[in-house]
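Only one protein chain is missing; all other protein chains are in place.
Labels run A and B following the written order; every chain starts at residue 1.
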Amino acid sequence: MSDPTLFDALFGAGRHEVAIDGHFVAGPARLGDTPVAVIGSWDAAAVDGDLALAIAGEILRVVEADTGAAPRPIVFIADTQGQALSRREELLGLNGCFAHVARCVDLARRSGHATLTLIHGEAVSGGFLAFGMLADRVVALPDAQVRVMDLRAMSRVTKIELERLQTLAKASPVFAPGADNYWRMGAVSTLWESTGGDWPAMLTAELAAARQVAGQDVRARTGAERGGRGLADIVAREVAGA
Amino acid sequence: MSRRISYFEASARARVAALADAGSFTEYCPPAQRRTSPHLARLDAPVAFDDGVVVGAATVDGRPVLIAAQEGKFNGGAVGEVHGAKIRGLLERAVREKPAAVLLLVDSGGVRLHEANAGLIAISEIMRALMAAQAAGVPVFALIGGSCGAFGGMGIVTRLCDEVIMSEEGRLGLSGPEVIETVKGVGEFDSRDRALVWRVTGGKLRRALGEATRLVDDDAVAFRAAAIAALARHRKAPADLTALKAAQAALGARRAAHPDTRDGLEVWRAMGLPRPEAVPMLAADTFNQQLDQLATEA
Partner (left out) sequence: MTTPTFASDDAALPPEGPATSLGAARRPLATTAARQWNTLQQGRMRRLERAAALSQGKRVEADKVVALLEAIIEPGDRICIEGNNQKQADFLARAMVQTDPERVRELHLVQSVLSLPEHVDIIERGQVSRIDFSFSGPQSGRLARLVEAGRITIGAIHTYLELFGRYFVDLTPHVALVAAQMADRQGNLYTGPNTEDTPAIVEATAFKGGIVIAQVNEIVDTLPRVDIPADWVDFTVPAPTPHYVEPLFTRDPALITETQVLTAMIAIKGLYAEYGVTRLNHGIGFDTAAIELLLPTYATELGLKGKICTHWALNPHPTLIPAIEAGFVQSVHSFGSEVGMENYVAARPDVFFIGPDGSMRSNRAFCQAAGHYACDLFIGSTLQIDLHGNSSTATRGRIAGFGGAPNMGADARGRRHASPAWLKAGREGRGDIPMPRGQKLVAQVVETFREHMEPAFVERLDAWDLAESAGMDLPPVMIYSEDLTHIITEEGIAHLVRCCSPEEREQAIRGVAGYTPIGMGRDKRAVENLRDRGIVQRPEDLGIDPRQASRDLLAARNVKDLVHASGGLYDPPKKFRNW
């Protein structure tokens, strides 16, 4: 069970009306004088089409409400064990629902909303791709886990011995689970390592940083600077010809 | 009997050759540059000089396009750091060069597990770059007809595209049937029931649901013709608030209309196709005509 006091820690008690509805969270909050919108998944959600559409719908409502006014920052909560696995979801095109969420995040960005993701609990594979990873800035909360697949399953699929993967995982961040690995590769902007800090102030600073990079994807460059991803930036620039 | 070039069987390079105007293709970051995956090498897995994707510029029917083609025979077309960076770089080039379109020849099971984190991030970067190209006015078309289909993150990327051209051999989804069977059991999805797999993920279902905009036979010439038609007729639909609200309503309506559907047959039956059980055997043209007729009647 995910911890609902999270929002008190982030915004201060009584300064938010974030509602938890099963695996869906949403609601308004304030950081100082700034109103923000909170939208996301909750309690290790297996993201299915209904949850994806709930998130997308909420983004669209925020964008519409702020049309002609100052666009509120959007704080996404990513708390997901991955995509839902079911034949019906595949048949109805769960990938299409995720693409729709991504478009909505992009619309929010283009409409001037700062976007920031907080990884709470775990962020896995497709469930993370859909919206969490698309924000301008991503923060991993303490004990947050990020992964595609655990090493045991990876060993089964790739037929590489587990011990070997475990050894290599110590030297390379490219395949092993871990928020720190994603930080080294540039996909997590900041790791919040303790629960003791002034989270409202830290969140305010992160949102300011998100505004700074809005519209640019700086992850590959950051990953290169942090030594976690050496080639992505170089190769992309070679092909882009810029 | 006429000889056609099977798109399903063709290599990524053969697909590019069949799609582009003769002699018009220029490759970026070609194999001679040997941009191989250091991560595969570290695991003693085979590497490819193009890391499993061919990217470059060409003309199609005289129009300038950028093309990326994934090689399904190399690691199932899976996306790693270099592979993903090449596609992303191509989309960034499109923002500057403004070609008539970017063609993504998708043939991929998703993220390359040997470098899973790099692959996942790369797909996210591709998604952002793709939407940036669209925002710059460049349409992106996906073409799907290879043995790996378009799954995982590449299934999401595909659904961001302005047009999706598929053969019925092509498959489009998020989680592969084998994954679902492994986690949820054979009762949820029997991956060995090949006919069922195609009725749930294949081109004819995707076309019926409107996710594939054009369905063609497994013929590289037909894919080229569909790409030319898409280039000629495509009008950029803006991803504005109105459009996304409409899309939201449509996706919701589809889920409401198919509360228990678990087989493409039920979709075809619900649509009122004359003989749903015969759909898998219909030629692409016949199937398209039936759908067009239903659309006219509606």
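Here are a few things to note about the model shown:
Here is the rule we use: a residue touches a chain if its C-beta (ideal position, glycine included) is under 8 Å from a C-beta of that chain, and two chains touch if they have at least 3 such contacts.
Bear in mind that the values here come from a model prediction, so they are computed numbers and not experimental data.
Interchain touches from the omitted chain, evaluated on the whole complex, reach B. Although one chain is not drawn, the whole complex shows that of B:Asp50, B:Glu81 or B:Glu168 it is B:Glu168 that touches it. Of the residues in chain B, those that touch the hidden partner chain are 1, 3-6, 8-9, 168-169, 192-196, 198, 202, 204, 218, 280-281, 283.
In this text, only the chains that are shown with their structure count from here on.
Taking each chain's centre as the mean of its C-alpha atoms, chain A lies 25 Å from chain B.
Listing the residues of chain A that touch chain B in their complex gives 49-50, 53, 56-57, 60, 63-64, 67, 83, 85-100, 102-104, 106-107, 110-111, 125-126, 128-130, 133-134, 146-149, 154, 157-158, 160, 164, 168, 172-176, 181-182, 185-187, 217, 219-220, 223, 229-242. Interface residues of chain B, counted against chain A in their complex, comprise 28-29, 33, 35, 38-39, 42-43, 45, 55, 81-82, 84-86, 88-90, 92-93, 96, 111, 113-125, 127-129, 131, 135, 152-153, 155-160, 172-175, 177, 179-180, 183-184, 188-189, 200-201, 205-206, 209, 211, 239-241, 244-245, 247-248, 251-252, 254-255, 258, 260-264, 267.
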